[in-house]
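Before I ask anything, let me first share the structure, which is written out below as structure tokens.
As you look at this complex, bear in mind that one protein chain is not there, while each of the others sits in place.
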Amino acid sequence: MTADRPPILDIRGLRKSFHHVEVLRGIDLAVHPQELVFVIGPSGSGKSTLLRCCNRLEEPTSGSIRVDGIDIMARSTDINAMRRRIGMVFQSFNLYPHMTARGNVALALIKVLRKPRAQAEEIALAALHRVGLSDKARAYPAELSGGQQQRVAIARALALEPKLMLFDEPTSALDPELVGSVLNVMRELKRAGMTMLVVSHEMRFARDAADRVIFMDHGAIVEEGSPEEIFAKPTEPRTRAFLADLTR
Amino acid sequence: MEAIVEQFFNIPIMQRALPLLLMGLRQTALICLMVIPLGLAGGLAFALLSRSSLRAVRSAAVVGIDFFRAVPPLVLLIFVYSGLPFAGVRPSPFTAVAIAFFLNTSSYYGEIYRAGIESIGLGQWDAARSTGLTASQTLAYVVLPQAVRNVLPDLVSNTVEVVKLTSIASVVALPELLYSADMARSVTFNSSPLVLAAAIYLVMLWPIVRLVSRLERRIAT
Partner (left out) sequence: MQHGFGFLDAFFNPGLIERYLPDIAKGMAVTIEIAAAVVVTGILLGLVLAIARSFRVLPVSALIVLFVDVFRALPPLVLVLLVYFGLPNVGIYLPSFAVLWLVLSLVLAAFCEEIFWAGILSVPKGQWEAARSTGLGFVGALAYVVLPQALRLTVPPITNRTIAITKNTALGTVIGVGEILNQATTAQSFSGNATPLMMGAIAYVMLFIPVVVLGRSLETRFAWRRG
């Protein structure tokens, strides 16, 4: 596949403690270009924290994280510039309520990439088109459904042309009938070759779209493999217990 | 009954006092025009400093806000006007009022801004920072616009308080509205000038007070 190319995301020995509680106990993870890596595990296993360390929304306690070859922990690294290469989609969307959909997508283009307003709005419209919402460009978040808001959030991250996209439980806050629209966008991103690290409970999506599935528990990676391996023939007892709980 | 009308609603006396009161009103307006923008700016500075990453700056700002909210404005004014001369500085009544009111209103506006900024959920910061916006940019384009919108009734209501506060400048003989009215009272031995001043305050502030009530009620429900 693409395993011969250097990984877009290279995590070695990542540890994170909050006060004296160790949440991540030495994570090693490499995500290769165009891979979709799916992370599953019980709540409290550290999945979200892992994701948030990747763009330093949480500060790792120790270990190294390299994105596209650059050490994001180094003092000399401009983290704001780095964050342009890493897109993040949140469980609670976090759209800016005082701006239209187009405004939400264009803000970083104007302020971070310093594009002139007209050009930024064009790019924003194109991103909204990719997620199927170009007709909602002038709508405010309050006027959009949950699924639409999340798609705008994806467009907001996409517009910066990131090398890597992080998804933190993107559909967990959505009503069931709206989940499909967001997953379809994610499928399309995968097809277009985006490198993605996804934390989610949507197992069917994982079976269809994931290249690798990782099971985390208590801050460590317990087992990893292809979707077939993990879902059909898990080797670790904890993995089996977790999957059994899910399908109950 | 006639005694009440004669003492409080004496039209001829009110007519004679009106020109003096209008000059006082002008002085009141001058104070407001200076103190309100300064206070709004100072308050924003206080609020931003209270979020500094340097602990010393943060503590100083919070202590400052609390201190100047704890001291009654009249005490601060008297201290600046009567106390500073002992330190070699002799401020004019207007300067003393400006200094004291700036410190007082900045701390009140600062507390309002601070509460507003704090009320903006962490998710907004996460989203903005994750697209590469710096902390200052996030504050300027995402957090502050929402925060100010949320605390607008408080800001307006506090501004009403500032206008009412100008009346204590009369204690240091600054010829604003109340001072002029009280001067007229002591000369005529009649309280009607004070009633006239009250009427002027009402005309200025009543509509805004009504508006604030309506705004507050809309947010609460």
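A and B are the chain letters, set down in written order, and residue numbers restart from 1 in every chain.
Quick note on the criterion: a contact is a pair of C-beta atoms (placed from the backbone, for glycine too) under 8 Å apart; a residue touches a chain by one contact, two chains touch by 3 or more.
For clarity, every value in this text was computed on a predicted model and none was experimentally measured.
Which displayed chains does the hidden chain touch?
In the entire complex, chains touched by the missing one are B.
For the chain left off this view, which of B:V75, B:L122, B:A140 or B:A173 is in contact with it?
Here the residue in touch with the unshown chain is B:V75.
For review purposes, identify every residue of chain B that touches the missing chain, sorted by number.
Considering the whole complex, chain B reaches the absent chain at 3-4, 7-8, 66-67, 69-76, 78-79, 82-83, 86-88, 115, 119, 146, 149-151, 160-161, 164-168, 170-171, 178, 181-182, 185, 189-191, 194-195, 197-198, 201-202, 205-206, 209-210, 213, 216-217, 219-221.
Just so it is clear, only the chains that are shown with their structure count from here on.
How far is the middle of chain A from the middle of chain B, if each middle is the mean of its Cα atoms, in Å?
Taking the mean C-alpha position of each chain, the two centres sit 48 Å apart.
Where on chain A does chain B make contact in their complex?
For this pair, the touching residues of chain A are 55, 57, 80-84, 86-88, 90, 92, 94-98, 107-108, 111-112, 153, 156-157, 160.
Would you tell me which residues of chain B are touching chain A in their complex?
My answer: residues 121, 123-124, 126-134, 137, 141-142, 145-146, 149.
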